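Following: one structure in C-alpha cells, then a few remarks.
One protein chain omitted, others in place.
The chains carry the letters A, B and C, assigned in the order they are written, with residues numbered from 1 in each.
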Amino acid sequence: MIITLSADAELDRVRRELTGRGLWIASTEKSSEGTTHLVIGRESSESDPRELATIAGVRSVSATASPHPMMDAHGPEVTIGNVTISAKAPVIIAGPCSVESEAQIRRIAGLLRERRVKLLRGGAFKPRTSPYSFQGHGPEALRWLRRAADEHGMLVVTEALSEADVPAIAEHADLIQIGSRNMHNYALLKTVGRAAKAVLLKRSMAATIEEWLLAGEYLLAHGAKGIVLCERGIRSFDDSTRNLLDLGAVALLAHVKKLPVVVDPSHATGKREIVLPLAKAAIAAGAAGVMIETHDAPHDALSDGAQALAPGALSALSTWLDGSMR
Amino acid sequence: MIITLSADAELDRVRRELTGRGLWIASTEKSSEGTTHLVIGRESSESDPRELATIAGVRSVSATASPHPMMDAHGPEVTIGNVTISAKAPVIIAGPCSVESEAQIRRIAGLLRERRVKLLRGGAFKPRTSPYSFQGHGPEALRWLRRAADEHGMLVVTEALSEADVPAIAEHADLIQIGSRNMHNYALLKTVGRAAKAVLLKRSMAATIEEWLLAGEYLLAHGAKGIVLCERGIRSFDDSTRNLLDLGAVALLAHVKKLPVVVDPSHATGKREIVLPLAKAAIAAGAAGVMIETHDAPHDALSDGAQALAPGALSALSTWLDGSMR
Amino acid sequence: MIITLSADAELDRVRRELTGRGLWIASTEKSSEGTTHLVIGRESSESDPRELATIAGVRSVSATASPHPMMDAHGPEVTIGNVTISAKAPVIIAGPCSVESEAQIRRIAGLLRERRVKLLRGGAFKPRTSPYSFQGHGPEALRWLRRAADEHGMLVVTEALSEADVPAIAEHADLIQIGSRNMHNYALLKTVGRAAKAVLLKRSMAATIEEWLLAGEYLLAHGAKGIVLCERGIRSFDDSTRNLLDLGAVALLAHVKKLPVVVDPSHATGKREIVLPLAKAAIAAGAAGVMIETHDAPHDALSDGAQALAPGALSALSTWLDGSMR
Partner (left out) sequence: MIITLSADAELDRVRRELTGRGLWIASTEKSSEGTTHLVIGRESSESDPRELATIAGVRSVSATASPHPMMDAHGPEVTIGNVTISAKAPVIIAGPCSVESEAQIRRIAGLLRERRVKLLRGGAFKPRTSPYSFQGHGPEALRWLRRAADEHGMLVVTEALSEADVPAIAEHADLIQIGSRNMHNYALLKTVGRAAKAVLLKRSMAATIEEWLLAGEYLLAHGAKGIVLCERGIRSFDDSTRNLLDLGAVALLAHVKKLPVVVDPSHATGKREIVLPLAKAAIAAGAAGVMIETHDAPHDALSDGAQALAPGALSALSTWLDGSMR
C-alpha cells in the first residue's frame, strides 16, 4: 500500500496517525515533483484504504487487491460438529504418531478422553524421508481410528499424502491434515479442497506466512469448509530443538490476521522435556489449540519416541487451560 | 557422548533407559568387530557418565569435556542488590530504546516504578546500522539514567558498544548489556568480563545455543559476576515479524540447561500488537523475565516507535505475572 | 562412523592419516576405560571402513549402513538416447517457463537448436503459489512440446505436478522434472519412479543434501532409470537474489559424492544480469549442465520475464563451454 501525501501535509503527524493504527512504514519516498509517498509494509494490520484516505494530509491511498480474499474473510473459528476451534477456548488434539494397531488406538483414545481431549489424531499414511521406513497401516488404520474416536465421541484428525487416498480419508476424518511437506503440493490441495471438509494445514518448513495463507486460499477456492492453520516449527540454522517453533507467526496470525492457528510443539522440538512449556507458550501467544503427540508407552514407540508424552502428562495441561490465566 | 554396549546387551532396553533419561540417540553404529555404539545428541539432557555406565548392557561411556564448564555450573538465578532474576519470579525490564533527555528518562522511570518494574533500561550508546544515524547521547545519558533509577530505587541496564566505554558503563550500570551484534566481539566480552559485573548477554541473530553459551563462558572466564541470557529473535527467511523469536531455545535453556533467560519481544517482532502476547508466551516457556521497550509517547519516538509500548500497557502484564497461572 | 583407537595409538598420526583421506573429525571422545573414539562427520569423503581399519593405531571402525544405497551406486552420468549428462561435457537445457502456444515453442526450439542446445524444457503444468494464476496449458502443451523437440532432434524436459498426470507426461517427456515444491511429495515420487524414466530432481528450498539424496532414493527404489539432481537456490534470510544458489552443494555432490547435478541460475536469482555469470560459476564448480529460462521476447513474457534470456544470449555460453577452460 502506498499513501500519497498532499503538499501541505505535516509528515510527522501523518506518520503518527498511521503507526497509531498499527501500520508499519517501510519507506518514505519523495518524487521529482516534490510529492511524498509512504510505502506501508505488507504485514501491517489490516486497514480500510477509504478510512485512511480521510486522515488530514493524505491525498490518496493506493493498494493492490489481496491475493487471498477467501482467507481474509475466513474468521477466527472453525466449527466441526459440536467442537469449535477458537482461541477463546483452546483445544487439545492428541494421539500417536502412527496408528500401530486397533487395540493401541482404542486404549489411547480412552486415556485421552478422560483428560477431556476431543480430537484424536493418528497417522494411517506416514510421510517418511526414507523409502525403506514404515509407511503406515493405510486404509485399515483409518477404520481403526474412526471406530476408536466414535467409541469415545471424539473427532478424527489424520493426514492425506496422496491424491488417490483422499476419498477414503474424507470418509473417515473430520479434519483432514495437510502435512508440512505437502503445503506446496497444489495437486493435493485441490483434491482435498474438493472433499469439502475442514482442513488442518501445516506450515511448510520454509514457508513465509504469505505463502501459507495462499495454500489456505487454494483449499478454500476448491471447496474446503474451513482452515485451521498449524505451526509446527520451521527450518533454521540451529538444530538444538530440531525445528524452530515460530510463535511470533502464531501471535501475528491470531492477533493481527484473526485466524485460528494450532501449534504442534512435539514435532517442533523433538524433546519431551519442553513440549508442555511450549504448549503453554503457544496458548499464551494466541493459539486456538495445541496438537500433542501422545503414546501410551512412549519409550517403546517405534518412531519419534523421544518427543511423545504419556496421556497422563496432558492432565496438567487440561487443568492449566481451564484456569483463568491466559 | 558415545555409549558402547556390551556383547550381550538388549539394544531396545538400553535405548529405552537412555531416552527415559532425556538422552537423544543421534545414531547407532556397529563396528567391524560386532560392537554397538550409540552416539548421543549434543543437546540432550545433562547426565552423569558414571551413572550411565551402570545401566545394564552398557560397557563404557565416552565423553568430551564440556567447552563451557563455568556456564554449566552457573545455576538458574542471578541476584543483583535486592533483585533476583529467576524463572520462579519473572521480572520486567523496561524503558526507552534511547535515553533522549534527562526529563524523559525521569518521567518514564516514575511511570514504570508505579507498575512495579524494578529494572530500568535505556540506551546511551546505540548500535546503528547506518553511520549517519543518531548514535546516542553517550556518557551524559549514563548519568541521567543512573539518577532516574536511583530516584525510584531501580537498577540500571544499559549496553556497552566499545571497549573504551566500559569503565564509564561499569560505573553507572548494574547489569551491562552486550547487544546481539557484539555477541561474537571477543575483545568486548573480555573487557566487560573484567569489569566484574552481572551481564545481560543478547543472542546474536545467527548464533547457535552452543555459541551463545561459549560467549557467556568468555564473560565468566574473565570475571563477570553472573550471566542473564537474552533471546531477542534470530534471523530467518520470513520478515513478517522482523526477527524470529526462538522460544524453543528459551524452553531448552530454562528447563534442560537450567539457566536464566529473559526475552525481548519488542525487538524480536517490531509490532506493538503482538508484544504482550509474546511476553506472556515467553514467561510460559520458562523465561526469567521480559524486556519491553517503553516510551511515554510511543508515536513520537524517533526510532522504533512501531514497537514501543506506553508504560500503562505494562500494568496488565504485571497483574498477569502476579497471577497463579504460569 | 566411529573410529576406535588401540591403546598404543599415536593420536596425531592417526588424525593426519584420516584427514589426509578427506575425512572430517567431528569430535574426539575418551571413554571411562581410557579408549579414544574419533567421530567422523557425515559429509566426509566416502571411505571403505575395511581399508580404514588397517591404519596403524586403529582398533576398529563402526559404521551405519547408508540410507540411500541406490544413490550411492548411481554414478556420475545419465544417458538418455544419444545425450549424456555428465560434468565431463556439460549440457545446456533451455526453453520457456510456460509453453504458451505451439508456434512459440517451435520458434524457440529452432533458435535454441542453432545454439547447440539438445534439451528443450517448457512447462505444461505450472506450480503457482496463487490458485488464481495461470496453471499451464496442460496435455495440449505436452504435445506441442514433443512435436517441437522432435522437429529439431531434441529431448523434452517437463514437470509433473500431479500423480494423475504422470502417464501423459511419461509418454511425452524424456526427462521428467520433479519441482522443488514436490521434492518431499512422496506419493508423486513413487508414481514418477514407476514410470521408469530418467528424472530431473530439483532440490526443495529447505532440503539438506541428505534429504535430497533420500528423495532420489525414493525414485530409484520405485524404478526410475537415472537421477539428475538440480540445484535451483535455497531459501535464505536475504532475498536480494530471490533464492540463494548453493554452489557449495554442487561442488560437494560433483567432487565428493560423484553425482550429476545441473544448476538452474534463472530461478535461483530472478535477475537477468547475473544468470550467465552464475551459469559459468556452476560449470566451474562441477555441474553437469545448466538449465536456462529462455524466451524469444523476454520483456513480453507473461511471467518471470525479469529472469528470462533471449536465445541469442546462449551463444556466448555455448562458446565458453566449448573452450578448454573449466
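Throughout what follows, a residue touches a chain if its C-beta (ideal position, glycine included) is under 8 Å from a C-beta of that chain, and two chains touch if they have at least 3 such contacts.
The model shown is predicted, which means the values in this text are computed figures rather than measured ones.
Student: Please identify which residue in A:S27, A:S66, A:T79 or A:S101 touches the non-displayed chain.
Tutor: Going through A:S27, A:S66, A:T79 or A:S101 one by one, A:S27 is the residue touching the chain not shown.
Student: Looking at the whole complex, which of B:L38, B:A141, B:L161 or B:V192 touches the chain that is not displayed?
Tutor: B:L161
Student: Hey, which of C:I234, C:L259, C:A288 or C:L314 is the one touching the hidden chain?
Tutor: That would be C:I234, which touches the missing chain.
Student: If I consider the whole complex, including the chain that's not displayed, which of C:R59, C:H74, C:R113 or C:R272 touches that chain?
Tutor: C:R272
Student: Name every residue on chain C in touch with the hidden partner chain.
Tutor: Output for chain C: 12, 15-16, 19-20, 22, 24-25, 42-43, 45, 206-210, 233-234, 236-238, 240-241, 243-249, 251-252, 254-256, 268-274, 277-278, 280-286, 299-300, 305-306, 320, 323-326.
Student: Name every residue on chain A in touch with the hidden partner chain.
Tutor: Answer for chain A: residues 1-2, 4, 27-33, 35-37, 39, 49-50, 53, 60-64, 235-237 touch the chain left out.
Student: What is the set of chain B residues that contact the non-displayed chain in the whole complex?
Tutor: 67-68, 127-132, 161-164, 181-182, 184-188, 204-206, 211, 214, 217-218, 221-222, 235
Here is the rule we go by: only the chains that are shown with their structure count from here on.
Student: So, comparing C-alpha centroids, which chain is the farthest one from chain C?
Tutor: B
Student: What whole-number Å value describes the gap between the mean CA coordinates of chain B and chain C?
Tutor: Taking the mean C-alpha position of each chain, the two centres sit 41 Å apart.
Student: Nearest whole angstrom, what separates the Cα centre of chain A from the Cα centre of chain C?
Tutor: 32
Student: For chain C, give me the residues that contact two or more of the other chains.
Tutor: 235
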